[in-house]
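The complex appears here without one of its protein chains, the remainder shown in place.
By letter and in written order, the chains are A and B; residue numbering begins at 1 in each of them.
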Amino acid sequence: MSLWVDKYRPNSLAKLDYHREQAAQLKNLVQCGDFPHLLVYGPSGSGKKTRIMCLLRELYGAGVEKLRIEHQSIVAPSKKKIEINTIASNYHLEVNPSDAGNQDRVVIQELIKTVAQSQQIQSNTQRDFKVVLLTEVDRLTKDAQHALRRTMEKYMSTCRLILCCNSTSKVIGPIRSRCLAVRVPLPSTEEVCSVLAAVCKKEGLLLPPELAKQISEKSGRNLRKAILMCEACRVQQYPFSADQDVPETDWEVYLRETANAIVSQQSPQR
Amino acid sequence: MDEYDEMFGIEDEFEAQFADELEVMAEMEPKAKRQKQDTVVKKLFGTTQTDGITPPSSPERPTASSLDISGFDPIPETPIRLTAVPTQGSSNVLKRPPLEGDYITVTDTVGTRVYLRQREEAGEKVEESRIVPDAFGALGLLAVPIRKLREHEAEKQILEESQRLTDLLAENSEEMCSRLWVDRFSPRHYTELLSDDFTNRCLLKWLKSWDTVVFGRERKARPVHSQQTSKQISFKPNQPNQNANRFKSKVEMTEELLEAELDQYKRPKFKVALLSGPPGLGKTTLAHVIANHAGYNVVEINADDRSAEVFQKRIDTATQMKSVLGANERPNCLVIDEIDGAPAAAINILLATINRKDGQKEGETAKKKKKKESILLRPIICICNDYVPALRPLRQQAFLLTFPQTQPSRLVQRLAEIAVHQGMKADTGTLMSLCEKTDNDIRSCINTLQFLFGRGHKQLDSRMIQSISVGQKDQNKGLFHLWQETFQLPRVKKRIGEGFEETPGLGGGTQRFQHILHLASSSGEYDKAAQGLYENYLSMRVRDPNLHNVCEALEWLSFSDRLNQVILHGQNFSLMRYLPFLSVTFHFLFAHSHVPRLSYPHSQHEKNALSTMLSDIPASIRTRISQLNLTLDILSLLLEVICPKLRPVNPQLFSSREKEQLKELIDTMLAYNLSYRQDRTPEGQYTYVLERVEDVVKFPGLPPRRQLTYQAKQTVSREMEQEKMRRAEQLLQRRNPEKNVVEAMGTAVGNSDVWFRFNEGMSNAVRRNVYIRELL
């Protein structure tokens, strides 16, 4: 747990660093009692997952942070066994159905059904529903998405879904119209800078604002990447200098160089 | 040479084999031979022959006399063999090879050679008759006339005997009708083996080198002795033979290898023999026959029991136990078939078994007796088709024998025998083409023959062979072969394999098309094949300035992708037949006459690496990352993060700040399930490499990532191990909290503060719980 990304991740809605208005709205939603299905979408690194976990904590308390990994095997009607990993606490279950590849429909059908059909026996302390968190919904096959739509309505009373995806383009209309959509935009450059500064302060480091600016630009406003980059900078060189090299991910460098090679003038040497 | 042999009755071939066999035999039993000399002369042809090929050194009958025929042949066919050695009178003894029909070559000590013509019915047994001269070779007293005399005398007896046995044989063959010819005509004897002599001999020799430890016989004097004998023998009869020289060097080389010092347990240097070669060359048969021949009881582990535990159990059973019940109380020889399909875990177990001794090398001789049970004292023969990567560690410790292709001439000969035996008519040319068509696969040849026989064809000719498609194996030559063929233009040489469909005027296109299609559809693994094509096609040397070909190839890839999607989604498997055409297109787009350099597609490998990495990451972190953002965002930066600057000094000397840093580093690495693995480069240097994931984010042409120094990695690695142990212990303690450890009978050891408790009468009498934290 010692990467800064993990170490300084906010764990309650109140502690979120940006989009505070939205955080307040989510808090309202929890207090209001009837919790709809959620569809959380936004680009990678905007903090969807963090927001969802905060929300769950708001719903159920600290218990949701006791996570465990479980291996489940689901038997498809064709007798084919599908192995899938889930992450679960006592109150929620996280699945990435696209892990199952083409068989994701079966996972959706069976898994949600089993979860949804089991009633919460005792409900004074908790909510009377459980949460199933489906990640990478945009990578679900259309079959699976169709299977999802009626399931969502049918088991509404015992089970709520939180769907998480990068873009709603690949989520079919019927699902979108059944969920409360929550858009999580990327933090602005300034917001990234302030988060970086806060992290460095907690680490007892001094971060020159120019470097913070540079990092946030290079990271493309992806907060996860920005914090990692910042830590990599720290490993490379400390104390920071304002104009030090910010390490980038290899694939980006590689793509850029390839692109440069394509547009650069052809010469006999090459 | 082949051509020559085919036409002239393979004389030289015989000669070469002859000499080689002789050497082995001589080496195997130098003493027995002396003892035999005077008796052998009186013996029948058939007797001496069996004599020569049976190991008199076998343990069960160390005193076996050469005269004792009845008792010492374990194979039930002994009587049949007798019939197989007919002599029809002196008219059959010729000074030069007969023009037609089968014959036996006999050479006496002076080097004169005679040829004995054989009767047709004996066809099947010609093989073994070839060995006859071996036994005679060493004898100094024989002269041709005497032998002829003997033969005359023997003839009568044999004729009577054979008459009796022909009836027996007839009965036998009736009941054998239902059996596969492959089984029926499979070699039961060393001399019947069709595979390359050199290979046979090497394996036999290797197996023999176990004699000391298995049967407890000394072979000290042998090296000197054998060399003498071998020289003596190999020179005289071989003088006219040029081919022998070619083998000579190889033989000597392997000899050296095999004669290398036994280790302190009197075991040969290599504990395992690894036979490799394409299917159908008779590897398994060879292993069985030779092991039997050397007096072992063959225990075979096959493809089906593959789990590591079962494997371990069976190895132990086979190598350390001995069957008590039953007649065959011979020592075991373990034959592991199809080892290339075994998982790496199983191979590691095998290696551990082999090397068990190495750990106890320091054990003194006094100790040895006790330990003896656990070290490997039985030979193991492994058989594989390909060298898969998992076998690499085994290869270094094994006696490697690669099977060459069977000589078509020998194969043809055997086929002819079978054909004759079954009353089929086939000339050499026909059989030759059959061999060629099946790529000299013995099994497939014989099966084809049987198939044709079963269909009622008694007369074989080349056209029939060409026109049937039975013999052509639906072989799975492996993906590499497919890719290779796809990216390479065929050489000008005409292939017989698919030649039967080709008409001369049609040009290569159709043929190539068919060939690739056939290959692709028989490979079956379309996904992998496509993946391999995709990852390799860009590195082909094809003139394509406008990238049209590349575009077309991409179109096709996308087509096959869609096809796959439809197939898998709708279970519409009838579309499956369109998949192999991808390879065909690629062939026409990219094939080049150069030998392509191919690499195995590694995307799957990378994906596996990622998922193994993910699978062990603790849940709290796991929930935040998916495979996608792990690769895109985290991994390459993470690798950057875990390379902090560490002073190259002992970690004890670190400042508190540095210690903090190291601790964080280890935390991170553990949290993300990264670890260093010690590896050896081909140059013999040790390096630490990050397990699994480093390749995933590596791109060619980019400056290499900054690495920690070897020392630093070593430090990190060690610290990590300790941290892991600490954590494991903490976990354990949390699980069973504070069991009060009462040490009633504790005694201090010396002046240290380690205590131990004495549990009287227990196997683990001295036992003490020591926590990791006390040691670190």
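Convention: a residue touches a chain if its C-beta (ideal position, glycine included) is under 8 Å from a C-beta of that chain, and two chains touch if they have at least 3 such contacts.
Criterion: contacts and distances are computed from a predicted model.
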item: From "GTP-binding protein", "Replication factor C subunit 4", "N-terminal nucleophile aminohydrolase" or "Proteasome subunit beta", the hidden chain's UniProt protein name; value: "Replication factor C subunit 4"
item: Among A:62, A:75, A:180 or A:198, the residue in touch with the chain that has been omitted; value: A:180
item: Among A:114, A:241 or A:258, the residue in touch with the chain that has been omitted; value: A:114
item: Subunit A, residues in touch with the chain not shown (by the definition above); value: 25, 28-29, 31-34, 36, 41-43, 46, 68, 70, 72, 77, 86, 88-91, 93, 108-109, 113-115, 118, 120-126, 128, 130, 143, 146-151, 153-154, 156-157, 167-170, 173-174, 176-181, 183-186, 220-221
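Everything that follows uses one rule, which is that only the chains that are shown with their structure count from here on.
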item: Where subunit A and subunit B are represented by their mean Cα positions, the distance between them in whole Å; value: 51
item: Residue ranges of subunit A in contact with subunit B within the complex; value: 1-3, 5-6, 9, 44-45, 49-50, 53, 65, 67-69, 85, 87, 94, 96, 102, 135-136, 141, 143, 222, 224-225, 228-229, 231-232, 235-236, 247, 249-251, 253-254, 257
item: Touch list for subunit B against partner subunit A, complex; value: 568-569, 615, 619-624, 626, 628-629, 632-638, 640-641, 643-645, 664-665, 667-668, 671-672, 697-699, 701-702, 705
